[in-house]
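Presented below is the structure to which this report refers.
Here the complex is missing one protein chain, while the rest keep their positions.
Presenting chain A:
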Amino acid sequence: MNLAYAVLWGLLATVAMTMVLRASQGFGWSRLSIPLLVGTFVTGQRDRAVVWGYLLYAIGGWLFAFVYFLLFDSVGIHTWWFGALAGLVHGVFLLVSVLPLLPFIHPRMASEYHGVTAERQLEPPGFMAVNYGYGTPLTTLAAQTVYGAVLGAFAQLAN
């Protein structure tokens, strides 16, 4: 696999995933803003948090692409649909495990147990992130599936 191309496709997959998530917000299907959640790890200033969030999120998505490539190589399946399936599983994992855990690790997120403080004011996502709207599980899964499918498609072309 060509490293430069892998870097390019990792970026493309991240862009595609971000577009799905932003479109979901824009169309009013979900209030989930991963850039805001990520950015507020770094700063408590809303305007800067969004910028930081996009930057860190893009870098994270880019790097995570290599985990997917590793997965494709390890099982020997290099197809778009396997990438989509991996993305879907990844999305489920995010929704049921990672996002509900955020209040315990995010420095600016409130929790239903500890309440609101001067530092912790962000609304927690809750199970399956439904606190951010009932459409959030579907839009998150769609975004992750697109991400995996783009990476799988690249792996398919490269092999």
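In the analysis below, a contact is a pair of C-beta atoms (placed from the backbone, for glycine too) under 8 Å apart; a residue touches a chain by one contact, two chains touch by 3 or more; residues count from 1.
Everything that follows uses one rule, which is that contacts and distances are computed from a predicted model.
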item	value
Among "Tripartite tricarboxylate transporter substrate binding protein", "CbtA family protein", "Glycosyl hydrolase" or "Nitrite reductase", UniProt-listed name of the chain not shown	"Glycosyl hydrolase"
Chain not shown, touching residues in chain A	25-26, 28-33, 36-37, 40, 44-49, 108, 110-118, 121-125, 131-134
